[in-house]
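One chain of protein is taken out of this complex; the other chains stay put.
By letter and in written order, the chains are A, B, C and D; residue numbering begins at 1 in each of them.
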Amino acid sequence: MLEVTDLSVYYGEARALEDISITMDQGEVVAVLGANGAGKSTLVNTMAGIIPARSGQVLLDGAPLQRLASHKVVGEGIALVPEGRMLFNQLTVAQNLKLGAYSLDDRSEIGALQQTVYDLFPILHDRRDQKAGTLSGGQQQMVAIGRALMARPRYLLMDEPSLGLAPIIVDDMFDLIVRVHEMGIGVLVVEQNVARTLEICDRGYVLEQGTLALSGTREELLGSSAVREAYLAM
Amino acid sequence: MKKNSRAFSTLGSIAALSLILAACGTSSGGTDGNSSTGGSDAGGSEDPIRVGGTLALSGPLAATGEIHRLAGEQYVEWLNDNGGLLGREVEWVLLDDESNPQTSAAAYNRLISQENVDLLIGPYGTANITAAMDVAERNEMVFPQHSATLTYAYDYDRHFPLFASGIDSSRTVSETIFDAYAELADEAPQTVGFVVNQNPATDFIAHGHEDAPGSVQVAQERGLDVVLEVDFPQGNTDWGPIAQRIKDADPDLLWVGALGGDSPALLAALSQIGWEPRHQFHLFPAPGLLLGAGEVAEGATSTTLYEPQEPYLSFEGGQDVSEMFTAAAEEAGLPYAVAEMQAGLSWATWQTITAGVEGAGSLDQGEIADYLVNNSIETVLGEIDFDPEQNNYYGDLVAIKQIQDGEFTVVYPADKTADGTTIN
Amino acid sequence: MSTDILRTDAVTKTFGNLRALDQVTMSVRDGEILGLVGPNGSGKSTMINVLSGFLRPSGGQIHFGDTRIDTLAPHRVAELGLARTYQIPRPFSTLSTLENVMVGGSFGRARTDRDPRTTGMQWLEFVGLGDQADDAAESLTLHQRKQLELARALSCEPRLIMLDEVLAGLNPTEIEGAIELIKSIRDLGIAVVFVEHNMRAVKGLCDRLFVLQSGQQIAEGDPATVLSDQAVIDAYLGSQHA
Amino acid sequence: MQQWIQALITGLLLGGLYATLSLGFSLTWGLLRTINFAHFGFALLASYVTYELSTVHGFDPLLTLVATVPIGVALSLGLQWFVSKVKLDMFGTLVATFGLLLVLEAAISRYWLQDLRRIPTENNPWLSNVLSVGPYTMPVVQILGLVAAVALCGFSWWLLQRSRAGYAIRASVENPTMARAFGIDATRLGYLIAAISGVSVAIAGSMIGILYALSPASALIWVPVTLAVVLLGGLANPVGVAISATALALAESFTRQFADPSLAQLVALGILVIVLLFKPSGLFRPTVEVSER
Partner (left out) sequence: MTATQTRAPEAPTRPTDNAARRWTTPGVLLVLVIGLAALPTLQESLGLDAYLIVFGYTLFFWVTQASAWNLFSGFSGYLNFGHAIFYGAGVYVTANLARESDPNIFVAILGGALAAAVVAALIGYVIFHRGLAHEIFALFTFALAIAIGVLVRNVDAIGGGGVLMVSMVTYPEFLGSVNEMLYYLGLLLAVVAVVAAALVQRSRLGLGLFAIRDDERVAETMGVPTFRYKMIALVLAAAIGGASGALNAVMISFIEPEATFGIDVSVMVVLMALVGGRRHWAGPVIGAVLMFSLSDRLTGLGMTELSQLLTGLLLVVVIVGLKGGIHERWQRRPRAGLITFLGVLLVLLVTGLGGGFIGALLFALLAMIVVLVVPDAWWARLVNRSREGQPR
C-alpha cells in the first residue's frame, strides 16, 4: 500500500499542492489527471523523494518515506519515470539501465532485470551501446521506463509517459503500461491523454490548482464532465 | 529601507574614506605611530643607525635572497659586537621585495620616507636593484649593491657595485673564463657550446648588449668555434632535447648560462643520454646544488669573487664571514652551509657602507660618497677602488673556481689560487 | 481583414532527430490575441523561441512586418518590436525588479528621451508590481515573477508580445487578474500571441486559435470552431482507438 | 632521424608527467566543478616530502610514494569536504583554492625555507638509471612515470566509462536530481573522484621532486601547461588529457630540439589558443557536458 496523506508542497511562497491524500495498491493502475500546472508532476516528484513536502507524509506500507534521504527512496521500491524522460543523455542505453539498478547489489539479479527489460523492449537491446540522447522519442521513453523497472520497483510512478510521442507510439506506450502492471507492479500514471488513460486505469484522481477535485473509479471518471472541463474547458 | 540602505552604504563608504584622510592629517602627524623610528634627526647618539634594504625573501629569487639575509645578519651582529658604527649600534631594517621590482621600488621608498633609514643597502637581483637604484637616486642616497650585472645601464654616481667585474662586465667575465681555459694550452677547448638562461643577468654575460660584447662574441674573437647557441626560458622543465643538442654539437667546452637549479638538471639529462662534458662552465649556479649533482659535475667551473680559502681568508673580514656564515647557515638548516661568492658579496657590500660612514665620520650621504670614490676600500673580495670615471666600476676581480675532487677550489687567476692549483 | 504583423512560412526546427516544428505557416494579425495551443510537447515553446530569435530555425522564413527576421540577431528582432516572456521566469536575478524592467526600456524600440526609470515604474504599476520596484528580482514569488516577465516584455514597447504560459502556476484570483491584464495589453494596441493550457482562459481571451500537435499545425480559426474540431479533441484527450 | 626519434621519446616521457599532473585538475573541474589551484600546492608539497624523505632520511625517492600518495589523497578529500560543505560556485572554488595555494606555499617556505632544494645525486639513484635501446636513452624513472600516467588515465577512463560508479558519477553530474532519484549518492562519488585526483597529484609531485630543483615559488611554473592540457583535453576526459598532454609535450620537445627552447611554451600555448579559437570546446569532448543553465 502506497499512501499520501495530507500532503502540502510549496515552492518558496507559491503553493503547489494542498492537503492531497491518495492511496494505491500494488495491484492497481491509478491515474492522476488534471490540466497543466494542476500539480500532477509535483505530486509524483514528491512521492519519489525529489521534492520535499512542507507537511503531510508519503507512507509505504504504513512506514513514512519522507524522512529518507532522496537517494534512498528508490531502494524502498518506488521508481520514477519522470516527465520529459530525463535520461542521462551522455550515457549509453545499457548504462542508463544499469543505473536504474544502482540501489541493487546482486549482479546476477541486475543481469536478469536487464534481460527482462530487453525482452520487453527488444529494440533497446539492439541500441544498447548507443548514447541515450541520440535515440528517438519513443525509444527514449522505453529507456526511461526500462531504467525505472531496473530498480525492481513495487510501485512505478509515470509522469506523462506519452508526452511528445508520435500517435502510433502512444498506443504502444499504453499497452506497455498494462504489461508493466501485469508484472505485478503498481502503476501511478500522470497523463494528459485522458481517453487512453481512462481505458487502462482502475481508479483515478483529478487535480485542479493543487487540490484534489475529484476521485473515483474509471467508470465514475469516464462519466464525469469534470475531466473534460479540466482539459478543454468544455 | 532597501533603497535607503544602499544610499547609506555608498555614502558611508565615501564618508569613511574622507574621514580617514582627515584623521591621518591629525593623528598620524606629529609623532608617527611607529615609535621605533627617529634615527633621522641623528640627535641622541644612543639611537641605533638604521640601514635599510630589501631582499628577495619570497618568490623565484628567494633562494639566494636567503643567503644574503643570513650573511647580512651575521655582519650586523659582528659590527655591533665590534663597537658598531660611529659608536652607535646598527639596526638593519630588512623588507621583502618578493623578487618583484615594483615591490622593491615601493619598499625603498618606504625605507627612506617612513622608516627613516640613515643608510641604504641594495637588494638582490638585477631587476630589483635597478628599480631600487632609481629610488635611491631620487633621494640622493648612497646605494651600495652586490649583484647587479647590467653594468652599462647604471650611471648614478652614488651607486657602488660590488660585483667586481669592471664596467665591461660581459667582456671581462668572458675573457676571464677563456683565459682560464687557455691555461690548458694544448688541451684548451677549441669548440664551445652556449646554453643560456633567458634571465637578463645570464643573457647579458652570454650575449652582451649593443656595444658590450658577450661571451659568444668573445669566444669568436678568440678563434673558438661556437658550435651551439641555445637559449632556454626561466623555469625550464624539460632538459632532454637541450641535452641532445649538446650531445650532437659535442663542444669541447660547455658554457652554461645557468641560474639556480638549471645546472644539475642539465647535467642529469646529459648523463642520461651518455654524454659527458669534457670541459664545463656554469655562470651563476646554486653551488650546493651543483655539488649535489655528483660525479658529472666534477671539473665544472664557475665564476667567483669570494671563496672560503686563501687568499680570501686573509682579506679584511674574510675569515669572519666564512666562520659566521657557516655557523648561521647550519643553524638555519640550509643544506649547503658554505660561505661562497654570494655571502662574500653581501659581506663586502656591508663593508663598503661601513667604510664609507667611518671614513666620512658622518651619515651625510654626499660625504660618504666622496669618501668611497676617493679611497680604497678593504673588503673580503680584496681591495676595491671605486672609479667615478667608470660609473664607479673598477678593475676585474673575477676568479674562476672549479669542482675538483668534489670541492670547489679557485683555479684562476694564479694570485687567487691557494696553492698553485690549476684548472683541469 | 486586418494586416498581418507576423508571418511564418514553412518554419521548421529540428533538434537532432526530433522535428520540434514541421513546416509551420502561421500569421498574427495586427491587434489580435492569437492563442497558440496544443498538448504538452507539441512545439509551442519552440515556436516562441524561434520567433523571438532565441533559436534559429532550421528552415523556412519569418517576417515581422516587412522585415525578414529569422536571420537577424535577437536584439535586432527585439528592436523591431517583438517581445516575449518565458514559461519559467528568467528574471535578471541580481537586479532589482525595477532594473529588470529598465533593461527593456533602455534598448531597442523603447529607447527614447524618456527616463527608463519612469517608464519602467509605469510598467510595474501596470502589472501591479509597483510596490516591489526595489526588491531583488530573486526575492519575488512565482506570481510576481510572472508579472515581472510581463512588465519586462512590455517595457520593450513591443508591437507584438508573446506570452509563454503566463497563467501556469497561478491561483484562480491571480489568473483572473492576469486575464484582465492581457486584455488591457491588447487595448494598448499590442498584438498578443498567447500560449496557454488553461482552456477557459484561452476561450475567454483569444480572437483566434492556432493549434499545434507534434510540431505540425492541425487547426486554425475562431476558438469555438477549433475546440470542437475532432482532431483537436483527439490531440488533447487522446483518440479512443489507434 | 635519430634526433627525431629521441625527441619523440623525450616528448612522450614528458607527456607522462604532464598527464599525471593534469588528470586530477581536469577530473575535479569537470566532475566536481572545482577549479582547484591548490592542486599545484598539493603537488609541491608531495615534491618536498619526497625530497625530505629521500635526502634527510635516505629512503629511495620512489618509495616516498608510500607517504606522498596518502598525503595527496587526504588533502584532496579534505578540500572536497570543505568545498561541498560551504557550497561555493565554480569561481568561488577558484578564489578559495588560490588562497589555499598561498597558505600551502607559506607553510612550505616556513618549513623548508626559501632555499632551492634538490635531491643530491647520491640519494637519487633514479637520475642516472637509464634504459638504453640502441642509440636511444630513456630515464627509467620517467618510464615508470609514463606507466603511472597511462595506468592512471586508463583507470580513470575505465572507471568513468565502464564501471558502475563511473556511470553514476557521470549521471549525477549531468542530472543530479534524477541521479538521486535512482539511489546515487553523489557525495560519496565525489570523494572517489577527489581521491583519484589526490593519487595522481601525489605521483606527479613526487616525480617533480625526483627530477627537478624545488623552491616554494615553483608551484606556479606548472600552471600554464596544466591549463593547456586540461582545456585541450576536454574536461574530465582522461583519454583527452593523455593525448593532449602527449601532444603538447611533443610539440614542446620538438621545439626545444629543432627550434629554440625558449619558444617551447609559446608553441604549446599557441596551440591551445588556436585550437580554442577554432573549437571552443577543446579538441576532445568533456566526459560530461553540463549546459550552462
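Note that in this section a contact is a pair of C-beta atoms (placed from the backbone, for glycine too) under 8 Å apart; a residue touches a chain by one contact, two chains touch by 3 or more.
Since the model is a prediction, treat every value here as computed from it, not as a measurement.
K.L.:
Please work out which displayed chains the absent chain touches and list them by label.
P.N.:
B, C, D
K.L.:
Thinking of the whole complex, not just what is shown, which of D:Leu100, D:Leu214 or D:Val288 touches the missing chain?
P.N.:
D:Leu100
K.L.:
Write down which of D:Thr20, D:Asn36, D:Ser54 or D:Ser109 is the residue touching the left-out chain.
P.N.:
For the chain that is not drawn, the touching residue is D:Ser109.
K.L.:
Among the options B:Asn109, B:Gln319 or B:Thr421, which residue touches the chain absent from this view?
P.N.:
B:Asn109
K.L.:
Looking at D:Thr64, D:Gln142, D:Gln265 or D:Thr287, which residue reaches the missing chain?
P.N.:
From the options D:Thr64, D:Gln142, D:Gln265 or D:Thr287, the contact with the absent chain belongs to D:Gln265.
K.L.:
Even though one chain is hidden, which residues of subunit C still touch it in the full complex?
P.N.:
52-54, 73-75, 77-79, 83-84, 86, 90-95, 98-99, 102-104, 106-111, 113, 115-118, 121, 133, 152, 156
K.L.:
Identify the residues of subunit D touching the omitted chain, counting contacts across the whole complex.
P.N.:
Interface residues of subunit D facing the absent chain: 29, 35, 86, 88, 90-92, 94-96, 98-107, 109-110, 220, 223-224, 227-228, 230-231, 260, 262-263, 265-266, 269-270, 272-273, 276-277, 280-282, 292-293.
K.L.:
List the residues of subunit B that touch the chain left out of this view.
P.N.:
3, 5-30, 32-34, 57-58, 94-96, 98, 100-103, 105-107, 109-110, 112-115, 126-128, 130-131, 134, 138, 150, 153, 198-200, 203, 207, 233-234
The criterion applied here is as follows: only the chains that are shown with their structure count from here on.
K.L.:
Count how many hops through touching chains it takes, at the least, to reach subunit B starting from subunit A.
P.N.:
2
K.L.:
Which two chains have the greatest number of C-beta pairs in contact?
P.N.:
After counting contacts between each pair of chains, the winner is B-D.
K.L.:
Can you name the chain that lies farthest from subunit D, using the mean of each chain's Cα atoms as its centre?
P.N.:
Using the mean of the C-alpha atoms as each chain's centre, the farthest one from subunit D is C.
K.L.:
For subunit A and subunit D, what's the span in angstrom between their mean Cα positions?
P.N.:
44
K.L.:
Quick one: report the Å distance separating subunit B from subunit D, using the average Cα coordinate of each chain.
P.N.:
35
K.L.:
Could you work out how far the Cα centre of subunit A sits from that of subunit C, in whole Å?
P.N.:
That pair's centroid distance is 31 Å.
K.L.:
By residue number and range, which residues of subunit B touch two or more other chains?
P.N.:
none
K.L.:
For subunit C, what residues touch not just one other chain but two or more?
P.N.:
Residues of subunit C touching two or more partner chains: there are none.
K.L.:
Quick one: in the complex, what on subunit A touches subunit C?
P.N.:
That would be residues 11-16, 35-37, 133-134, 136-137, 160, 162-164, 166-168, 170-171, 192-197, 199, 209, 228, 231-234 of subunit A.
K.L.:
Can you list the residues on subunit D that touch subunit B in the complex?
P.N.:
3, 6-7, 10, 13-14, 55, 109, 113-122, 127-128, 130, 132, 137-139, 211-213, 215-218, 221-222, 249, 252-254, 256-257, 260-262, 264-265
K.L.:
In the complex formed with subunit D, which residues of subunit A make contact?
P.N.:
48-50, 69-75, 79-80, 82, 86, 88-91, 95-96, 98-100, 102-103, 147, 151
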